[in-house]
Structure formats: structure tokens, C-alpha cells
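To keep things clear, I will list the structure first and then write my remarks on it.
Every protein chain except one is present and positioned as in the full complex.
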Amino acid sequence: MKGSHENTSRPRSPHVQVYRPQLTSVLSFGHRLSGLFLSLGAVLLVGWLLAAVTEAPAFSHLNAWLGSFLGLALLFVWTLALFFHLCNGIRHLFWDAVIGFELKTVYLTGWIVVFTSIGLTLMTWALALWRIG
Amino acid sequence: MGSDDNRVAISRARGLGSAKTGAGQWRWQRVTAVALVPLVVWSLASLIAVVGGGREAVVEWLAMPGAAIPMILLLIALFWHIALGLMVVAEDYLHRDGVRFAAVAVIQLGCMALGVTGVVAMVLALIA
Partner (left out) sequence: MLIKSSDEKPRWTLLKRFPIPYNAQVPKEHRIKEGIAWPVPDGAKRLKRFQIYRYNPEDGEPPRIDTFAIDRDDCGPMLLDALIKIKDEIDPTLTFRRSCREGVCGSCSMNIDGTNWLACIHDIDDLDEPATIYPLNNLDVVRDLVGDQRHAFAQYAAVKPWLDAEPPVDGKEHLQTPEERQELDGYYECIMCFCCTSGCPSHWWNGDRFLGPAVLLQAWRFIADSRDQATGERLNELEDPFRLYRCHTILNCTRTCPKGLNPAKAIAEIKHKMTTR
């Protein structure tokens, strides 16, 4: 653990071990987690593009795996991460313009982001399944 | 306890001084984010529209300038945003200088490589 202290025999008071999870910290951690997960998905995106323009068998293998139960589950979680990161990202962009810092607004927009991302994910999947099915 | 302790504490707080940099990175993260909002929405919608049609349909769609240009812009903005974001995460959690330097290098080079790969794939689709 990081910190400056001369007397290393003193205990450090607990922080993440006892601090109460709140909308502020939970959504912020969700933004980071979704970003990490999306980065992995971006690698897959490049692989998918490469397979599409080069070899037919590689492309169909990849698509078949994505269509499997595991593949679809991962894609679902990936779309949820995408919409959450997108909506919360827009919330962040407003903060960077110094808009919306009153605690009331932080909580209102926070819950809006949560419900909007779930809603958009379900809508997108319904649309996609209706198109393909 | 005493003024000596405070002097040690202040010099520790001052550390190696301010790096006088960081505003640029912060700005580019936001600029790529602003670019990504419309690009991601567009590419998600387009991918859903094109995904059922088979490989030829995908390549045909990628070869159209109306799709190729935004896709290339997406790849550039995306991997730049990812690189900046992952670097911030690495700086947050990795405290040993050597480990942090290596991680940041891998992230920057990796994102550059992936971005170039994606753009090359797009070029291949265009010339095919």
C-alpha cells in the first residue's frame, strides 16, 4: 500500500475494506470496469475485421463461435458495458465542462445512466434478434 | 513531533516537483471521447444491419466510402482513447517504476499495432 510514513510499524486505518459503497464510487468503478472489458472487445473487433477481409473459413469460424451460447452471453455483457460506458462517458463530458456537480444532479444523472444503459441494451438486442431471427 | 518532522513531510509532499504536463493527455482523452460518441453509435447500428448477410456482404459494405471513412476514423479514435484510458489505469495501480513503465509501453505499442492492423484491414477491403 502506498503512502508516506516514517514509522512503518503503525497500522494503516482501513479504507476500501470498510468504506460504504455509494452510487458515486460504484458507478465510477463500473465505468473503469466496462472500459477494460470494452478494450478486450476492441481487440476482438480488429480480429473480426481482419478475418472478414482475408480468409473465409476464419470469418465463419469466428461468427459461429460468436453465435454460440457463450459467445452470445459475452456479446450481451459487452453491449451492456458499451452502453453503460457511453452514457456514463457523456455524463463525464458534462462534468468536464463543469456542468452538473450539485449532489442532487449527480445522483439523478447517475440513476438515469444506469436505467438508460440497461434499456438501450435490451432494445438493441431485441432489434438485432428480430432482424436476424 | 516538531518542525523537523514537518520539514520532512513537506519535502516528501513536494516530491520530485511538478511534471508540468498532463493537460494535453486529459484533453485528447476528452476529444477522442467526443468523436467516439457518434462513431460508436453509427458503427453499432451499421454492424447490426450488416451482420446477417455473410462475409461478402460485410466486405462489400466496408468497401463503400460511406462506411470506410467512419470505420477508419473509429479505429483511430478508439485505439487512441483506449491507450490513454489504459495508461491511466496502469498509473493508478502499478507503483513500481519499472513495472509501470513496461505496462505503459506495452499498452501504447499494442494499441498502435491494433489500430494499424484495423486500418490495414480496411485498406484491404477497399482495394479488393
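We just call them A and B in the order they show up, numbering each chain from 1.
Everything below uses one rule, namely that a contact is a pair of C-beta atoms (placed from the backbone, for glycine too) under 8 Å apart; a residue touches a chain by one contact, two chains touch by 3 or more.
Worth saying up front: this structure is predicted, and the values here are computed from it rather than measured.
Visitor: Extract the touching residues of chain B with respect to the undisplayed chain.
Guide: Per the touch rule, chain B residues meeting the hidden chain are 5-6, 9-10, 12-15, 18-23, 25-27, 88, 91-93, 95.
Visitor: Tell me where the left-out chain touches chain A, residue by residue.
Guide: Counting only chain A, the missing chain is touched by 1-5, 7, 9-25, 28, 32, 92, 95-98, 101-104, 106-108, 111.
One rule holds for everything that comes next: only the chains that are shown with their structure count from here on.
Visitor: Just the number, please: Cα centre separation of chain A and chain B in whole Å.
Guide: One centre to the other, that is 15 Å.
Visitor: Can you list the chain B residues touching chain A in their complex?
Guide: Chain B residues touching chain A: 5, 8-9, 12-13, 30, 33-34, 36-37, 40-41, 44, 48-49, 51-52, 55, 58-59, 62, 75, 78-79, 82, 85-86, 89, 95, 114, 117-118, 121-122, 124-125, 128.
Visitor: Help me check something: in the complex, which residues belonging to chain A touch chain B?
Guide: Of all residues in chain A, those touching chain B are 2, 4, 6, 32, 35-36, 38-39, 42-43, 45-46, 49-50, 52-54, 56, 59-60, 82, 86, 89-90, 92-93, 96, 124, 127-128, 131-132.
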